[in-house]
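A single protein chain has been omitted from the complex, and every remaining protein chain is retained in its original position.
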Amino acid sequence: MAKKIRRIGVMTSGGDSPGMNAAIRAVVRACAYYHTECIGFYRGYQGMIEGDYMEMNARSVQNIITRGGTILKSARSKEFLTKEGRQKAADNLKKAEVDAMILIGGDGTFRGGKIFNEEHHIPIIGVPGTIDNDINGTNYTIGFDTALNTVVEAIDKIRDTASSHNRLFFIEVMGRDAGFIALNSGIGAGAEEILIPEENLGLDRLLDSLERSRRSGKTSSIVVVSEGDKIGKNVFELAEYVKENLPDYDAKVTVLGHIQRGGSPSCFDRVLASRLCVRAVELLLDGQKNLMVGFVNNRVEACSLDQALKSKHKINKDLLRISDILST
Amino acid sequence: MAKKIRRIGVMTSGGDSPGMNAAIRAVVRACAYYHTECIGFYRGYQGMIEGDYMEMNARSVQNIITRGGTILKSARSKEFLTKEGRQKAADNLKKAEVDAMILIGGDGTFRGGKIFNEEHHIPIIGVPGTIDNDINGTNYTIGFDTALNTVVEAIDKIRDTASSHNRLFFIEVMGRDAGFIALNSGIGAGAEEILIPEENLGLDRLLDSLERSRRSGKTSSIVVVSEGDKIGKNVFELAEYVKENLPDYDAKVTVLGHIQRGGSPSCFDRVLASRLCVRAVELLLDGQKNLMVGFVNNRVEACSLDQALKSKHKINKDLLRISDILST
Amino acid sequence: MAKKIRRIGVMTSGGDSPGMNAAIRAVVRACAYYHTECIGFYRGYQGMIEGDYMEMNARSVQNIITRGGTILKSARSKEFLTKEGRQKAADNLKKAEVDAMILIGGDGTFRGGKIFNEEHHIPIIGVPGTIDNDINGTNYTIGFDTALNTVVEAIDKIRDTASSHNRLFFIEVMGRDAGFIALNSGIGAGAEEILIPEENLGLDRLLDSLERSRRSGKTSSIVVVSEGDKIGKNVFELAEYVKENLPDYDAKVTVLGHIQRGGSPSCFDRVLASRLCVRAVELLLDGQKNLMVGFVNNRVEACSLDQALKSKHKINKDLLRISDILST
Partner (left out) sequence: MAKKIRRIGVMTSGGDSPGMNAAIRAVVRACAYYHTECIGFYRGYQGMIEGDYMEMNARSVQNIITRGGTILKSARSKEFLTKEGRQKAADNLKKAEVDAMILIGGDGTFRGGKIFNEEHHIPIIGVPGTIDNDINGTNYTIGFDTALNTVVEAIDKIRDTASSHNRLFFIEVMGRDAGFIALNSGIGAGAEEILIPEENLGLDRLLDSLERSRRSGKTSSIVVVSEGDKIGKNVFELAEYVKENLPDYDAKVTVLGHIQRGGSPSCFDRVLASRLCVRAVELLLDGQKNLMVGFVNNRVEACSLDQALKSKHKINKDLLRISDILST
């Protein structure tokens, strides 16, 4: 029979994302509501290894729902990749009388959690917190929606100056292995072309499209490029290539970088984080474990960590078609 | 057999919402892509009655995806409620050689469209554009997500001053018949209480909750109130009532009003508008009619206008429970 | 000879304004830089009376520069208006070994500080923190610039919906006795008319102007109204009056309210707060007292509290002329 859960630990791990604070708040408040103790570990697995934590009550998370980043900090822990590191973490949880953990992060975080659970049998629930939206078992990860708004606002600003100068801009957005950010922000910003890791349309097609776009009377062109696009050139080489082949264009590059991880979370991300984390606490109190909570078909649903990890969340390739139609 | 569609009309009607321009752009660009002509009627049904329209091509919608409001204007037409008015509109469509209409608006708009089609047999596709999210047959209406962000940003600002002065704020948001905005923005803004038209929890419960909240050490309280809440008092009377019964509180009122309808649309609303309207054009070209396109379970889907109109989109009452837990 | 200053107290008082946290941070950091102790009193004069304070060091103000409101809270203290209240405050300062005070607030705050100094001889420097910009001896008060941006962004949103519906909007902004916010935000938002407390142009002129505006082909009209305008009607009565006299107009009202006090401060307000408060600390350490620091002709300058209090900062009436010209 499952041990009664009296004390839940929570941490954030991997790349931070907007809404992680809303998630922490929801875990802490749900624990308070269900008269369960809650402690927060700093810097993800590293804080578990070092026993670096604080006790949290409903007031410790006051007003953090509005803030980007994570008050518990985040890190990637090399030590946790070792058996010894995980043993230390398990010892610390025991000492701190933690009965279960809620892990807020991406697939690296969940992979670590799965091994940890196999070795030390501490119940775990994963909450998908990453701007990349590349987690199986949920339509949206916490932070994705805010990142899209950040990217679209940035491109809107660049569009102002691109239109004023009849320029072509290459804009690199995050997404090393997944084109979710590029695809959605590209459609949202009205980009002329979108390059993603999942599809290599080739350089000729890009040149054709830009040439057509110019002839159709467009006063500016925006190409959104995923960090991990498969075209075989980085964004600066790409811009050089286009300048050489389409000398009429004054091509510029902007790499949006880490502004995409920050900022006050959107309402969508705050509500998503709130709903997922209340459910995470309730699942643990209900004796469940080794699940990830997700938002699927407009409902909160849980799947096994295995399922969440077995493959990547696939992009909707129909969005490429939509983008083509709309950049007419 | 369905008549071939060579020319599509588009209009926006009812209360305007952010993303209507993105929707117009998607209709126009999809028409251009499919070599179909497109004309835009001004001020909804009124422009159809007056024959007030412009021919639109891919360039007429340049850079409007970023803008709030609607370049085609919107209105509520009394004349269209009469048989004569609708006859004039039909005559004008005939004169302008319009084979089908795409109507962007709320349920009033669709009701008008249904009667119009019954009388004049012009194929119609409805696109749900309203900040209220109260349309059956779609999980999200165009403009809802942006309105939520606008409300949450406004409440975040009010929270700054509320916290600085240990104050209680009643904030009225839009939603005469539906609590979608109040419920989601209330959770997103971390409101202590949320009052919606669909549920009357009573004044005693409100006083209790505020009293408990104060005793638990909260430095400020926010109550989000739908325009159409069922508590039997308007927001100013409500604040007076609370002041009388909880004299420790310095209660203030803010009515957010029309800022909720404006602003540059969020990425979510831009992508939603783009996807729904490309589909709307494709459905017409495919010989379909009298449908509404919606976003259901993370997919674009169409339902009959009848279905969209037969009942209201219901709020998820579980969100009230989430709000209760999180305002602990 | 002036007593050596070893410990400085700081507080915020009156209506809060964006940038007060940046001001607190600058006081605390400047104290740390000059090896002077610093304590922060909560809720303005009330915290001095109750001895409610905390010791502050460079780390206590980490990351607050970005946040609206004031971490020291603000209040209007009735008790401080009495001799007994002020005596208690003086006793508490003595007990806490505070040698001088920096008061961040408006003219009410400074008036209190002047009497306090006359009775208890504790050196005081005032820092103008209010969104109203109505303080003599400075061109800009801390929070004014942010409030203008908040108002202009709100009116931009309302303009979206006003333009979509060809509507007239009356928008009430803060400024009970001073038209600074109305005048500057009105010009910034391209308002058709601006009503301020300092000038009563009469109702006939307003009607004329709106009528002219409509005839000139404007698709929407915005009238910005100061809370304290002198036209003898509140904003709702004004809208009614216009509706009766100009029935073609669909007039609506929005009262912006407390969103104007909140929000992350603009860069201007952060730099202003930083510069004024570093100077405030340096003046105290230099043996100066009973001054207000201000930003005059693009330089930080100090004037006596008497001078700051002897009259109101006057609006630049030329701005009304500019507004007239631009709403052509």
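Note that the chains are named A, B and C in the order they appear, and that numbering of residues resets to 1 at the start of each chain.
Note that in this section a contact is a pair of C-beta atoms (placed from the backbone, for glycine too) under 8 Å apart; a residue touches a chain by one contact, two chains touch by 3 or more.
Everything numeric in this text was worked out from a predicted model, so none of it was measured.
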Interface partners of the hidden chain - shown chains only, full complex considered: A, C
Hidden-chain contact residue, picked from the options C:187, C:206 or C:305: C:187
Subunit A, residues in touch with the chain not shown (by the definition above): 12, 15-16, 18, 20, 67-70, 73-75, 150, 154, 156-166, 169, 219, 252-255, 257-259, 261-263
Missing-chain contacts mapped onto subunit C: 25-26, 29-30, 32-33, 58-59, 62-63, 65-66, 139, 145, 148-149, 151-153, 156, 159, 163, 184-185, 187-190, 216-219, 264, 266-268, 270-271, 274-275, 278, 296-298, 319, 322, 324-328
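Keep in mind that, in the parts below, only the chains that are shown with their structure count from here on.
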Same-site or different-site touching of subunit A by its copy subunit B, using the half cut: same
Rounded Å distance, subunit A centre to subunit C centre (Cα mean): 39
Approximate Å spacing (C-alpha centroids) for the pair subunit B, subunit C: 36
For subunit C, residues that touch 2 or more chains besides their own: none
